[in-house]
Structures are given as C-alpha cells and as structure tokens.
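These notes concern the structure reproduced below.
One chain of protein is taken out of this complex; the other chains stay put.
And then chain A:
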Amino acid sequence: MLELIAASRTYDDGHPVHALKPTTLAIGNGEYVTITGPSGSGKSTLLNLLGLLDSPTNGGYRVSGDETAGMSAGHLGSLRGRLFGFVFQAFHLLPGRTALENVELGMLYGPHRRAERRARALRAIEKIGLAHRAHADPRTLSGGERQRIAIARAIAGTPRVLFCDEPTGNLDSANTATVLRLLRELNAEGLTVVVITHDPEVAVAGTRTLTVVDGHVEEA
C-alpha cells in the first residue's frame, strides 16, 4: 500500500545532508512497523516521507498505487488528511481548547459535518479511555493523558495508517505501557501502524522492525 521506490531525501542549506539514502520499501495494510536507530540517522526523515509531510528529493513514492510526486500541496494535504493520522513526541494540543475540541480539529478539513465530527470525537475519546476528561483543558492533563488525546485526534477520522514519531518519548513506563496497548488494539482492528522509537520495549511491540543507520534503512 505504501511504496518507496529508490526514494532519497537530501537537505541542502549550505552543504547537503543526505538524511535518507535511496530506499526501496513497501509497507502493507495492517502491518505494525517499528523504526529504530541512532539519533540523527534519518528515522523522522523516513517517516515524514511515508506520511506525505515531506517529499523525496529523488525517487518515487506510491500510495495505494498512485504516484505522489508532482501532486500539489493541496492535493497532498487532502490525501494526508484522508488516509493518515499523526502522533508526535510533543503532543501539539492547542491550548485554550478542550480535549474534545482538540480531537475534533483532526477532522476539521475532512468530509464530515460538525455533528458527525463531534460524534466521532466522542467515540475516539471513549476508545482511549478519557471520556471523563473530554471537556478538560489539555494543560490540566498529565503527559500520558495528553498523548492519548493526541492519539484520539489521529484516529477519530478513521485513517488507514497511523504514524507515530517517538510517541512515548515524554512518558514514564506506566504511560508507555498504556500507549503501547492502545496501538496494539488499533492494529488488531486493522489499522496500519508505523512507530519510531528509541525504547526497546516499544520496538519489540511491532510485527516488523526497520533499523535506520546513517540514512540506510535495513530490515531487522
């Protein structure tokens, strides 16, 4: 479903950084992929390409068989909104909006009307077990709760793939376990999950592990 074809990414401000060397890689529906590797090796670069947040410098990337190179920013945006959900190490919840409103924001640019967005947001919050905190300001939530709200935001629009960049990087082991259980449940329901992690406990949770070293991606 996701296919990188000899895709590479070079950052060039002053002198070029080959963050991702030419990589060919396919991720099928329903996989649970973990990505590990040293800091600065190119994990986030890889994830951003897969999530259409960034485009390869060379090579191609197909999503459901469609080549994405040459698509407009707007087209990429709606594709991303429809198919992908994102969870980041820094939760990126908007202050001054309730947890529920933050979850709704994940579907703002999608096809659903307001009432439907609210219903889906409530369902997602229930799923991650924070229904009782739906109307709380995220600043009053614990780190673990915030990350679960961020996961609810990512899944409320029923994406096909969930991308997580160090989702447990700011969490203690108890909260990490909760998040891992959630990801496993979601994967069991058919959601494709791609997770970057430094944490060996998280790394073994997946069905497939990729290791990135110095811009080279290897199957473990």
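Quick note on the criterion: a residue touches a chain if its C-beta (ideal position, glycine included) is under 8 Å from a C-beta of that chain, and two chains touch if they have at least 3 such contacts; residues count from 1.
Heads up, the rule we're going with is that contacts and distances are computed from a predicted model.
Between the names "V-type ATP synthase alpha chain", "(2Fe-2S) ferredoxin", "Succinate dehydrogenase / fumarate reductase iron-sulfur subunit" or "Putative ABC transport system permease protein", the one given in UniProt for the chain missing from this structure view is "Putative ABC transport system permease protein".
The hidden chain makes contact, of the residues A:8, A:48, A:147 or A:192, with A:48. When the whole complex is considered, the residue among A:105, A:131 or A:177 that touches the unshown chain is A:105.
Screening A:22, A:42, A:56 or A:81 against the full complex identifies A:81 as the residue touching the chain left out.
One of A:62, A:97 or A:118 touches the chain omitted from the figure, and that residue is A:97. Take chain A: the residues that touch the chain left off the picture are 44, 48, 51, 53-54, 73-74, 77-78, 80-82, 86, 88-90, 92, 94-97, 101, 105-110, 113-114, 153, 157, 165.
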